[in-house]
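Dropping the structure in here first, questions after.
One protein chain is absent from this view; the other protein chains keep their places.
Order of writing sets the labels: A and B. Residues in every chain begin at 1.
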Amino acid sequence: MKRGLTVFAVALAFAGALGFAGAASAQTTLNVVTAGDQNMVDYVNNYLAPKFEAMNPGVKVRAVGTGPGDAGSQKIYEKLAAQEKAGSNAWDVDVAVIHQLASATMVKEKLLMPYRHDVSVGKLVSRDDAKNALGANVDGYVLPMFHSQIVFAYNPDLVKNPPRSFAELAEWVKKNPKQFGYNGVKGGMSGVGFVTGWVSAYSGLADKLENGPYDPSTVPAIDKALTGLKDFNQYVTMTPGNAGTLDMLNRGEIAMGPVWVDMFYTWQADGRMSPKIKLVLPSPGLPGQPMYYVIPAKAAHAALAKKFIELAESPEVQADGIIKQFNWYPGIDPQYVQPKLDQAAWNKLFTDVSPQDLAKYGRPFPLSPYFKDIVEGYERVVIK
Amino acid sequence: MTTTSLAVGSPSARSLLRGRGAALLLIAPALGVVGLFFVAPLAMSAVVAFRGKEGGFTLEHFAKAFDFYTTDLVFTLAIVLVATLLIGLVAIAIAGYLTLGGHPRTVALLRWLYRWPLFIPFVVAGQLMRTFLAKNGMLNHVLIGSGLIEPISAQSLLDWRGIVVAFVWKQAPFVTLLLAGAMAAVESQHIEAARNLGAKRLRVLVDIVLPQVRGTLLVGLVLSFVTMLSVLSVPLMINPNSPTMVTVDVAYRISTFADYAVANALCLLSLALAAIGAVFYLRHAVARAEGAS
Partner (left out) sequence: MATLDAPAAIGLRTWSLPSPLATLFRALVLALLAFAIFGPLLNLLLWAFAERWYFPSKLPLEYGLTYWHRVFQPRGNALASLGTSVWIAVLTVIVSLAVAVPAGYALARLRLPFRGAILLAFLLPQAVPNLPVYVNIAQVFYQIGLNGTILGVVLVHASHGLVLAVWIASAAFASVDVSLEEASRNLGASAWTCFRTVTLPLAVPGLIASAIFVFLESLDEFTGTYFVGVPDVTTLPLLMFNATMGGNYQISSITALLLLVPSIGFMLVVERFLKSDVLAMVGR
């Protein structure tokens, strides 16, 4: 009995030591918290962090992911809001990567620090979405990390003539039931983007949804478009999320579905997606979005954070990291990035979706109040 | 069984009181934890679910919960009931064979085999089933390969059926374990007497053994029922889209909208679903525990 107890105590101590070793910390730690799928965490962990640590000895970069979709950004917002309410002076997030919707809320509640004009790379962005996040003014508080686009991915063996518009898609699913899949509004923005794209296409209010002004009386029109989506859903397969759609496409369980371009190419590079699958961007368009680098107002290591963003937004890193390795469209203006890449790598970005298509059919998400109406409307009208 | 009080030999009132005081002292920390971490949050749940924006009593959160999630509530009950039923059947079958089985090697093999899922957490079970039950998962490959179904009719089980499968897979061994232990305690004289009279083993199981282990069976099933109502990982991984379990909707409302009010309303509704089984379990278990002391 005594021996049993001793063995047990030793085992417990060993387990504790193992645990403690794992939880041990290092020197100065830069906390980078990112919303989005695993590829975001991988990008910071496997690409940016080693570079930054090499440039700044004594600094360790800690990457934490909060999950895909606006829910992930919501968690970051909650963290910052809690620390603000508690009155703490050194917050535990130094750099955050968030979606547009959350950035608007955070700027409004003064949770972020303006920094764009303090970093040299701030001059390399001129796109509208560096200043405007779904209708809210965020000028100076954000820098786009990358731009991504939702497109339809399809298996050319099973889909000989892919539909090139929403109307064609609606016809196609009736003839090919359950072959199209998307994730609804839960589990990832690719599904949400499909829903807003549908509403934009069928409500005829695309311009108003994207540029405003916000008019609550559009809700019936949105609901009407969503009723059509409810009908459409009978012929489709629901997937568990961004990755779910890609996964089912890979396994041949669906033949077509909305995906993020960057996730798609990453999966192909990883051997998780057949190289045969192709992309198409339908008319009148599908949304794309940037994700933003932001610095919390009371970040513990603000100066280091700015250095980190300088590195991340430099043309070299944008070319090699963002485009080449992780298959995103650049966050800063393309003309600064293109010279750093060879022509082949640049063209690869546009294999199936040309820059002209992108210009014509790549849209932003609707303004945040409309966005909320659409997402809630989906639950109210489509799911029930 | 005699109750030993702390003061053996001198049943004076003071020592009895000291004994009871000491007993309370020993149990107070545990009670404190339960009070703080169970009763208080449950009470808070009730408060938040009924509190309106200005602080008054309101039913609007419940109205919204029913408006959006009636399908899911019904499905949750259906999924958990079906799973509980299947768990009961599987547990009775396996435990019955372990107790009454005639082939010692089979019994030994079965006893070794059935326990494996017991120590696999729900979250891993969800992950296992996600790749196993998919349209191009291993199950379908094996069924097609052995010629049992046509490739064209292969179905993805990643809907409510997958959730049921994952639950049964994970919980049946637990109930079987409880049941086997209880069946082993059934006096063999009863079994042998019945067998001597020529009863087939199935008859013995149904007429002799089951009635005696009825209590344990119900305890195990109710525990499983309540546990399954609370699981988030399995439905989230297998099928988060409606119709799904209410736990997914609770997580969605909180993580996307920070809507604690409707989330708590949903929680109270699932509590109501568990209530019937819970009341039965509590009455039965308190009686047993008091009877055993």
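By definition in this document, contacts are C-beta pairs under 8 Å (C-beta built on N, C-alpha and C of every residue); 3 or more make two chains touch, one makes a residue touch a chain.
Note that the structure is a prediction, hence the values are computed from the model and not measured.
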Omitted chain's touching partners, listed by label: A, B
Which is it among B:127, B:155, B:212 or B:256 that touches the chain not included here? B:127
On subunit B, residues whose C-beta touches the chain left out of the figure: 1-6, 8, 19-20, 22-24, 26-27, 29-31, 33-39, 41-42, 44-45, 48, 100, 102-104, 106, 109-110, 113-132, 136-139, 141-142, 145, 169, 177-178, 180-182, 184-185, 188, 191-192, 195-196, 198, 200-201, 215-216, 219-220, 222-223, 226, 229-233, 236-237, 247, 250-251, 254, 260, 263-264, 267-268, 270-271, 274, 277-278, 281-282, 285-286, 288-290, 292-293
Which residue numbers on subunit A touch the omitted chain? 1, 4-5, 8, 12, 15-16, 18-23, 33, 37-39, 41, 45-46, 49-50, 64-68, 75-76, 78-79, 82, 86, 92, 187, 240-244, 246-247, 250-252, 267, 271-274
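Simple rule for what comes next: only the chains that are shown with their structure count from here on.
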Inter-chain centre distance, subunit A versus subunit B - centres from mean C-alpha coordinates, in Å: 38
Given the complex, residues on subunit A that touch subunit B span 67, 69-71, 74-75, 78, 183-184, 186-187, 237-241, 248, 251-253, 379-380, 383-384
Within the complex, which stretch of subunit B touches subunit A? 67-68, 70-71, 134-136, 156, 158, 237-242, 248, 252, 255-256, 258
